[in-house]
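The block underneath contains the structure these notes are about, expressed in structure tokens.
Apart from one protein chain that is not included, each protein chain of the complex appears where it belongs.
Moving on to chain A:
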Amino acid sequence: MADRRRINAPSGGTSAPIFASTVVKNPKFLQSLRPTRTRQPDQLRKIFLKTGLTPSASGSAYLEIPLLLPTTAQSLIPSRSSLKLTCAVHGPKPLPRSAPFSPHLLLTTTVKFAPFAARARRGYIRDSSERDLGVHLETALRGVVIGERWPKSGVDVIVTVIEGEEDGWWGDDITAGANKGGGWGLMSVLAGCITVASAAIADAGIDCVDLVTGGVAAIVRNPDAKGKGRDDGNGEDSYTVLDPCPAEHQEIIATCVVGYLAGRDEITELWVKGEPGATTEKLVDRAVHAASATATVLREVVKEAVELKYRDVIGGLNGGLKASTFSSEVEMAG
């Protein structure tokens, strides 16, 4: 079925290039490329967060988890992916006349991956995983926004994933063929979505009970790296890590994402994937820990943005007469 509103791929169908070094049966060489986790199990990756990227929107934010080490460009195969998200918030705006009465703010969330977000090219039409993420994001935000203050209005939260987290190491896809389990990358993407949407909502000036942040924790098993982490009693060599990068772990047993309000100690969204068994509660605890670490970054960013926005007012309050120099001539004429 061709999409007649877009330019389509050649009818013969195309395939991603296959690199010779991965085809030659040399598993040792391939394994040597496998990335490993160099962080402590409870150490998060650095976050870059900035608000006000889209001036045409009411509020916007950009989140990036940059690569720790700049990859030396020796190979054309991208070694790993970094997370890059943009979020735009439009509204609150009046609902269309045809819409039924709503006593509170209607929240619409959309999560869309760019075609170049992952190793395999993605389509323009939203697929089920993107819809799923949208629903999870809506759940996380719904409990935070004070919707009663905007009856008969709606707000759109749109997150674009410019670059997403991977579901696993690319070498495993080649050697094992089918990917085992999968979908681990979505968990980190969702946590990023929650944080970036929270920053954008704050930038838009929509009233919230608190700033919500996303956090991820995972139970992983690395057969090669014994004794590297704490033993959680779940297995002989499995341990819990915060902010997992799926490419760095050979096997992930379970992952948990929370949307967490650090100020009120509340969870608005909880998503557990895999088989955590008896350690579920502990896993959720660790995810909350990750979320509260992110909250400190988010608070700083929002505070900085507010200071920048209201610099004139703050300056005016401190400097008295200084404020009048900022007001335009039109006002003074009155």
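Here is the rule we use: a residue touches a chain if its C-beta (ideal position, glycine included) is under 8 Å from a C-beta of that chain, and two chains touch if they have at least 3 such contacts; residues count from 1.
Here is the rule we use: contacts and distances are computed from a predicted model.
S.K.: Out of "Ribosomal RNA-processing protein 43", "Ribosome biogenesis regulatory protein", "Proteasome subunit beta" or "Ras-related protein RHN1 isoform X1", flag the one the UniProt entry gives for the chain missing from this complex.
M.R.: "Ribosomal RNA-processing protein 43"
S.K.: Which of these touches the unseen chain: A:L133, A:I158 or A:L186?
M.R.: Considering the complete complex, A:I158 is the one touching the chain left out.
S.K.: For chain A, enumerate the residues touching the unshown chain of the complex.
M.R.: Spelled out for chain A, the touching residues are 5-23, 53-57, 60, 73-78, 80-82, 86-90, 93, 108, 110, 112, 114-119, 121, 124, 126, 156, 158, 160, 162-163, 309-310, 312-313, 316-317, 323, 326-328, 330-331, 333-334.
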